[in-house]
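Apart from one protein chain that is not included, each protein chain of the complex appears where it belongs.
The block that comes next holds chain A.
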Amino acid sequence: MKLSGILMVIGSALLLGLFLYPLWNIRLEAPQYPDPLGMDIYIAGIEGEEEFDIQNIDGINHYIGMKKIPKPSEMWEFNVFPLVIGGMAGLGILLGALGFFGKISPNWFLAWLVLMAILGLLGMYDFNSWLLEYGTDLDPKAIIKLTDAEGNPLSYKPPLLGSERILNFTAHSYPETGAYMMFTGMFLTLVAWFTGRKAKKNRI
């Protein structure tokens, strides 16, 4: 039980990396931008990869009528996500400590993981719907209005994951350090549950 408790503590503590490192990164490449424009998405806000990237992305986006990239105060997510992540990390550490001292069953670890996975999926869903809104809710006075073959307005939604061509830009959307730390952490909590269960069985 000791090992599994330690793993649970480490695994859930890795979530705290999200306070330091970005969760996601969207990078825009175009011939005129040999240094691509990029935004790092943190749980508490969006920052440019380079100091003026956000301003410059907004500058380009105004041609197609996209809204400005939101400031932390303009999206509830940036207030709620840090609370959820902090809370989940704290809860995980607490469960790990209790497990370490043999006070609770390792199944609690699994329960934590399931809760975390549900919250993660909800977060992803929310993120994707924001991207969709951001890429399709366009200013009717947009300077450049393009339509697809059926005559519907083009969507400028960046991909949730992967690379995609949007007009003259190629948008790359991939997890960043914070996300990798979170995934590793979640995996560790799964391992914690396994080792905890095994140890319990052996004892029996």
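Following the convention adopted for this analysis, a contact is a pair of C-beta atoms (placed from the backbone, for glycine too) under 8 Å apart; a residue touches a chain by one contact, two chains touch by 3 or more; residues count from 1.
The definition used in the following text is that contacts and distances are computed from a predicted model.
Chosen from "Carbon-monoxide dehydrogenase large subunit", "FAD-dependent oxidoreductase", "Nitrous oxide reductase apoprotein" or "(2Fe-2S)-binding protein", the protein name that UniProt gives for the omitted chain reads "Nitrous oxide reductase apoprotein". Across the entire complex, the residue among A:G59, A:G87 or A:G162 in touch with the chain not shown is A:G59. Looking at chain A, the residues touching the absent chain are 35, 51-52, 55-56, 59, 63, 143-144.
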